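Read through the structure below, which is laid out as C-alpha cells, and then see the notes.
For this depiction, one protein chain was excluded, whereas all remaining protein chains were kept in their positions.
Which chain is which? They are A, B and C, in the order written, and residues in each are numbered from 1.
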Amino acid sequence: MKDRLSYAMIGGGIGAFIGEVHRRAISLDDRAELVAGALSSTPERSRQSAAELGLDPDRSYGSYEELFERESKRDDRVSFVSVVTPNDSHYPIAKMALEHGFHVVLDKPATHTSAQAEELARLAETKGLLCCVTYNYTGYPMARQARWMVEAGMLGRVRKVYAEYHQGWLAKDLESSGQKQAAWRVDPKCAGLGGALGDIGTHAENLIAFVTGLEFESVHAELHTFVSGRALDDDVSVLVRFPNGARGVLTASQICIGEGNGLKLRVHGERGSLWWAQETPEELRVAMMDENPVVYSRGGPGLCDDATISSRIPQGHPEGYLEAFGNIYKGAIDAIIAKRDGGEPSRMAQLIPTIDDGLRGVRFVEQCVASSSGL
Amino acid sequence: MKDRLSYAMIGGGIGAFIGEVHRRAISLDDRAELVAGALSSTPERSRQSAAELGLDPDRSYGSYEELFERESKRDDRVSFVSVVTPNDSHYPIAKMALEHGFHVVLDKPATHTSAQAEELARLAETKGLLCCVTYNYTGYPMARQARWMVEAGMLGRVRKVYAEYHQGWLAKDLESSGQKQAAWRVDPKCAGLGGALGDIGTHAENLIAFVTGLEFESVHAELHTFVSGRALDDDVSVLVRFPNGARGVLTASQICIGEGNGLKLRVHGERGSLWWAQETPEELRVAMMDENPVVYSRGGPGLCDDATISSRIPQGHPEGYLEAFGNIYKGAIDAIIAKRDGGEPSRMAQLIPTIDDGLRGVRFVEQCVASSSGL
Amino acid sequence: MKDRLSYAMIGGGIGAFIGEVHRRAISLDDRAELVAGALSSTPERSRQSAAELGLDPDRSYGSYEELFERESKRDDRVSFVSVVTPNDSHYPIAKMALEHGFHVVLDKPATHTSAQAEELARLAETKGLLCCVTYNYTGYPMARQARWMVEAGMLGRVRKVYAEYHQGWLAKDLESSGQKQAAWRVDPKCAGLGGALGDIGTHAENLIAFVTGLEFESVHAELHTFVSGRALDDDVSVLVRFPNGARGVLTASQICIGEGNGLKLRVHGERGSLWWAQETPEELRVAMMDENPVVYSRGGPGLCDDATISSRIPQGHPEGYLEAFGNIYKGAIDAIIAKRDGGEPSRMAQLIPTIDDGLRGVRFVEQCVASSSGL
Partner (left out) sequence: MKDRLSYAMIGGGIGAFIGEVHRRAISLDDRAELVAGALSSTPERSRQSAAELGLDPDRSYGSYEELFERESKRDDRVSFVSVVTPNDSHYPIAKMALEHGFHVVLDKPATHTSAQAEELARLAETKGLLCCVTYNYTGYPMARQARWMVEAGMLGRVRKVYAEYHQGWLAKDLESSGQKQAAWRVDPKCAGLGGALGDIGTHAENLIAFVTGLEFESVHAELHTFVSGRALDDDVSVLVRFPNGARGVLTASQICIGEGNGLKLRVHGERGSLWWAQETPEELRVAMMDENPVVYSRGGPGLCDDATISSRIPQGHPEGYLEAFGNIYKGAIDAIIAKRDGGEPSRMAQLIPTIDDGLRGVRFVEQCVASSSGL
C-alpha cells in the first residue's frame, strides 16, 4: 500500500507563482497530499485560495501561527509544511514549524541572515526534523550525473568553475508596474541583502557546491544596480577562490535581455571538463583531455545511479523543471519517512539540499555584499 | 470548489511504461483521481498493481469486462476510463466502455482496422461520449503555436512538409531478449499492420494533420524490415500528396542508432516556414521570406492563446513530455465536464485529438501498407 | 622550389558567381596561376573581365574555341582549364579541351546527358587526361572523415541514408526579376533536365556515394514545381534503394524559405550512425550503438589522415566552403602533376570527384526524371 504523507502549505495562494510549482512538483509522484494551508497574507484570501484548491475549510487557516497551533493538536496532523512565502518570513515560519515538531521544506534563500539560518539548522538538528531548502536545480538528473562524475574523479582535480544565472525580465522597471513577483524581489525588506544575488546568485553558488563539492574560500564581488530607483542589485559578478586552489567566476544578472532562466555551469578539471545548462537540462557535455566531447543524456548510456533514480521517463521524452523540483520533494518525503520509521534514508533523500546548504547560501550573500561594499 | 473527476485505468499495471505516464500526466493538474482499475492481463497481477497504487480493493477488477459491468452499476461510477493496453485490445475495450456509457481516453493507434475505428467513432457520436485518442505530441504549447500560425495564414499556402520520427532502440533484436516494450510492438497480433509505421509513423501523420490542417490525399510508401526475423516494418519512408497540391515526406524508423525520440516537423509555405522538434519542444523556429529567422519560445513574446493556456510555468523553466501529455488530459477532462454540464467545451477541450484522428491514423497505416505491398 | 601550374578559365567573368569561387579556391593554396581565359559569352565582355583580373591581353580570348586553338600552340600553354559556364556548354567545352590535350576541371552537373558524360569519360581515359568534376562538398575534411569511418566499417553495414539539400532562394519567382543566377537555372536549355534536381540534388547524390560508397540501384522520385510558370522542378523527393539492401531518402528543394544552403547527410548503419551538415561543416556527430554520441571536429582528436591532410588551420579556427573547394583543386593539381611526372597520385588526388562521378550524377537526374514522369 502506498505511503502517502499529508502536508500543509504556507503561502502559495492566489496570484503566487512558486506555490503552484511546489504543489505540481509534489503531485507528479503522488506521494503527499495537500490537506491544510495558510495560503495568503490575509485570512480572507487564505480561505479563498484554500477553497479553490479544495482544502477542507476546517484546515484552512488564517495565519501560519494558527496553522501550527491547531495542526499540532490534531491526531492526523500534517507531516510537513512547505513554506513558499517571500524571503522575509522564512525564518519565523520555519522556526515555529520546527518548534511545533513539523518537518519543513523551505524555499530559498533560506533566511535573511546567517544567524537565522544557523538557528534553524540547530533547531532541526536538536528536534531531529528535516529542514530542506529547495535548491531545485540540483534535482535535475544530469546535474546529479555531473556531481557524480566530479566526485568519482573523472575530471581530475577541479581548476576552474564558471557558473552563470542570467535573466532578462528585470531589465526594465517592472516593479513600478505593480508586478508582484518583481516588487518583492527588489524590496530589501522582503528580499534581504541581495537582489539578483539572493534570488538567483544563490542558486548558482549552490549548483557549484553541489556539483564540485567545493565551498567558497573567498570572493571578490561587484554588485551593481542598472535600473534606476531600484534598491537592490540587479547584476552581480563574483571572482571566487576555492580551498583547493581552484578559481571560479560566478555571475548573476536580471538585466540580460533575451535570457529566460539561464543557469549554466562549466567545470574544468585537470583531466576533463563538463558543461550543463538548465534550459537544456537533458544533456551533459563532457570532454576528456585529448578526446572528442561526448554528449550524455538523461536516460541514455553511461549514467550513474543518481541520475537514473532521478529520471521518470525514457530518453528523448523531455523532462523539465517540474520533474527536477519533484525530485527534491521525493527526497524530502523519503527523508521524512526514514526519520519516522527509523531506517536508513534512501539515496534520493541523501541528495537533497538542507538548511546547511541554505546557511551556506546566506553566508555567500553576506560575503558578496561585504566584498562589494569595500570596493 | 475544485471539480475533480474520478477515472479507471485499463492496463498500465506493474512493468508497464505508458500507464504510469498517463497517471502522472493526469496528476500534474490534479483534476482527476484514479479510483478503479483492471490494470493487468491477469486478475492476480491486476490486484497486486492496484494495491501498489493504493486503489480500493473493491474497485480493483480482474478484467475490463468486470470493471465495466460493476462500475456501471455504482452511484459513484468513474467518469472515464483510460485505456493503455497494447493495440490489439483497444477496440473491444473501448467499444464496451462506450456501450456502458463511459467516456474513453484511448492510447494510439486507436485500433487495428479502420472499420473498428469507424465503429468506435459512430458509437461515441451516438452515445454522446468522448473518445479521445492520445496523440500526445499535439499537447506541446509550441506545436499548438505552430498550428495556429499556419491556420492564421502566416506562412501562406503550405507547399512542402517534412515530418520524421526516428528512434534507435530497435536497431538490434531487442525483442528476443524478452524486453516487453519491444516484444509486443513487433508482433503483428498485438501491434497490427504496422511496426514503426503504427507505433510512431502515426504520430508523425497526426502532427502534420494537426499543424497544417492537411489530410493525406495519396501516399507512396516503402516499408522495410532491417532486423532479421522481425515480422513488422522497423523503417518506413512515405512520399505524400496533399489535396491542395502540397507535397510531403514522412519517415519513421526505429533503427536509427543515436536517435532517442526524434519527432521533427518542418512546414514550408509560400511566405514562410517553421521548424519544431519534440526533443527541444520549447522552441519554434519561424522564418518569413526575406527576413531573418525568429525563435519563438514557450512563455515568450508573440504567442497565441492556444500556446499560452497550454503552458504551466514561465519561459526558461523547461516543460516537457508529461506536461504536453497532461494537456491532452486537461482537454479531455474539460470536454467530459462540458458534456456533463451542457456548456460549450473549453478551448483546451477543442484542441484534443479524438477518435476521428484515430480513424485517420489507422487509415494512414492501411494506405501505407497497401502502397508498399504493391511495390 | 614551388611547383605552380598555370590555368585558363572558361566562363566566370563579370557578374558570375562560381568563377570567382573557383579562383579564390585555387589561390588559397597558391599552387596554380590564372594566365588565360575566355571569361564571358561575348569577346568584349571577355576582354573586359580579363583586364579586371589582370590577365595578359594576349591570352584573353574571345571564345573557348579560340582559347583552345591558340593555347595549344604555345610552349607555355596552360596545364588545365577550369570550366565554369552554365551547364549547357559543359559538354562541348570539355570535349574540345580534352581533344586539345588540356586537363579539365568541370563544374557540376557534368553534362546534359549521360551519353555526353560517357563520351567525356572515354575521351579523358583515352587521352590520359584528368577530367575532374567539382562536387566541392566532398572536399570538407569532416565529410572525408565520414567517408573513412564508413569504409573502415565503424558503422557496420549501412541501412538507411538521409540526404537533403534545401534552399529557399527560389521560393519566389526570382527569375522574372532578371536575377542571372536564377534565370539560367530554371531554363531547360541551360540547365538540362533537372532544376533543383540537377543543381543541388546531384550534390546530395554525390555526397551519399562519396561517404557510403553506395550507388543507387533504383529510385522512386517525385519532381514538383511550386512556383508557377517555372519550367523545371524546384522541389524533388526521392526514395532510393541501394544494392546492399539499404534504403535512402533524398530531398532537394529550392522553395524552403529560411534555408540557406542546407546540405545534410545522415547515415545509419548496423552498429552506428553519423550526422554531418554543410552549414556547420567543422563537426561530425557519431553515435555507436549503446554509447553516447561523440562530436568529432576538424583538427580535433581521432581523425583519419584524409581529414587531416584536408585541413589547413587548427581546430576552432573555422574553415569553410572555400577551403573545401580548394581541396578539390589541390587534389586536381596533384593529379595533373602526377600525370605529368609519372608518379603515383597523392592521396589528395585520389579523393577528388571525376567525370565518373559526373556521369553517375547525370544518370541519377535521368533516372529521377524518368521515374517522376511515370507517376
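In this section, a contact is a pair of C-beta atoms (placed from the backbone, for glycine too) under 8 Å apart; a residue touches a chain by one contact, two chains touch by 3 or more.
These figures come from a predicted structure and were not determined experimentally.
Peer 1: Where the complex has a chain not shown, which of B:Phe102, B:Tyr296 or B:Phe364 is the residue touching it?
Peer 2: B:Tyr296
Peer 1: Consider the whole complex, including the chain that is not shown, and state which of A:Ala51, A:Cys190 or A:Leu239 touches that chain.
Peer 2: For the chain that is not drawn, the touching residue is A:Leu239.
Peer 1: Which residue among A:Ala51, A:Ala171 or A:Ala338 touches the omitted chain?
Peer 2: A:Ala171
Peer 1: Could you pull out which residues of chain B are in touch with the chain that's been left out?
Peer 2: That gives, for chain B, the contact residues 290-297, 300-302.
Peer 1: In the complete complex, which positions of chain A touch the hidden chain?
Peer 2: Touch with the absent chain occurs at residues 159-160, 162, 168, 171-172, 220, 222, 224, 226, 235, 237, 239, 247, 249, 251, 253, 255-259, 266, 268-273, 275, 285-289, 293.
Peer 1: Across the whole complex, list the residues on chain C that are touched by the chain not included here.
Peer 2: Answer for chain C: residues 1-2, 4, 17, 20-21, 23-24, 27-30, 51-54, 167, 259-262, 278-282, 297, 299-300, 312-323 touch the chain left out.
Quick note on the criterion: only the chains that are shown with their structure count from here on.
Peer 1: Take the average of all CA coordinates in chain A, do the same for chain B, and state the distance between these two points in whole angstrom.
Peer 2: 34
Peer 1: What whole-Å value do you get for the distance between chain B and chain C if each is reduced to the mean of its CA atoms?
Peer 2: That pair's centroid distance is 44 Å.
Peer 1: What are the residue numbers in chain A that touch two or more other chains?
Peer 2: Correct list: 297, 300.
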